[in-house]
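Only one protein chain is missing from this complex, and each of the others stays in its spot.
Take a look at subunit A:
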Amino acid sequence: MSWQLADVTLDSRFLIGSSLYPSPQIMQQAIVESSAEVVTVSLRRQLPTQQGGQSFWQHIQNLNRHILPNTAGCYSAKDAITTANMAREVFNTHWIKLEVLGDEYNLQPDPFALLEATKELIAQGFEVFPYATDDLVLAERLVTAGCKIVMPWGAPIGTGRGLMNPYALQILRARLPDTTLIIDAGLGVPSHAAQAMELGFDGVLLNTAVAEANDPVMMARGFRDGICAGRNGFEAGVMQQRDLAKPSTPVLGTPFWHQDKHELGG
């Protein structure tokens, strides 16, 4: 079923990164297999004699996907704002995945600088996709600043640890029902993505788990299916958990009704 991400309608709820693949060809195949319609990219200084970036960009262009540039590596609002403006010019998009990091050890977002940069970029006409922690107050402040989308981490970037704090994520979903919430970073296996989608998140953005798999193309398919499975589970409406067992097979008229209860199996 299609859904709305900012100003575009998409079929896939998978947003995929373009980094760390063994080769541009495998990146291209993995992105195709993922069915993702949004691909994250970056900007870096490069000498004209180095043609790697041009080749990479040609592969991305051939895929004809929506481009979501990031501000990866920025540690101040000022740097992130400058990078966002450069990305808007180069990629001709007002979308920006806003990363403003506060800690070099776990690459945790700096909530204060993130909010500062968000306000400025929204004033400049950007559609800001902020990479945030799972902190409710930060998410609320970002929404108040004008974000239609918030992207809380599942775990620190590249760790593959899955959803560290499902409770906080559930609270985010419950308190921000009208905000597009995308889990960004920290997932390792398709079941992590399924879990995020079962919680009611609108999408999943990931890179390392696919790119660093032994077979990135197969892992892209695994995440694609995990995201679909989790979303189907959420939309179907999950049953209530019970403390006590309840038979799923009707007990009335069992063939062995005349036996004592303690003689019957499960």
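Note that a contact is a pair of C-beta atoms (placed from the backbone, for glycine too) under 8 Å apart; a residue touches a chain by one contact, two chains touch by 3 or more; residues count from 1.
As a convention for this text, contacts and distances are computed from a predicted model.
Missing chain, UniProt protein name, picked from "Cytochrome c oxidase subunit 3", "Thiamine biosynthesis protein ThiS", "Acyl-CoA dehydrogenase family protein" or "Transketolase": "Thiamine biosynthesis protein ThiS".
Remark: the omitted chain is touched by one listed residue; of A:D7, A:E89, A:E104 or A:D243 this is A:E89. Listed here are the subunit A residues that touch the chain not shown: 17-21, 27, 40-48, 53-54, 56-57, 60, 69-70, 72, 82, 85-87, 89-91, 157, 206-208.
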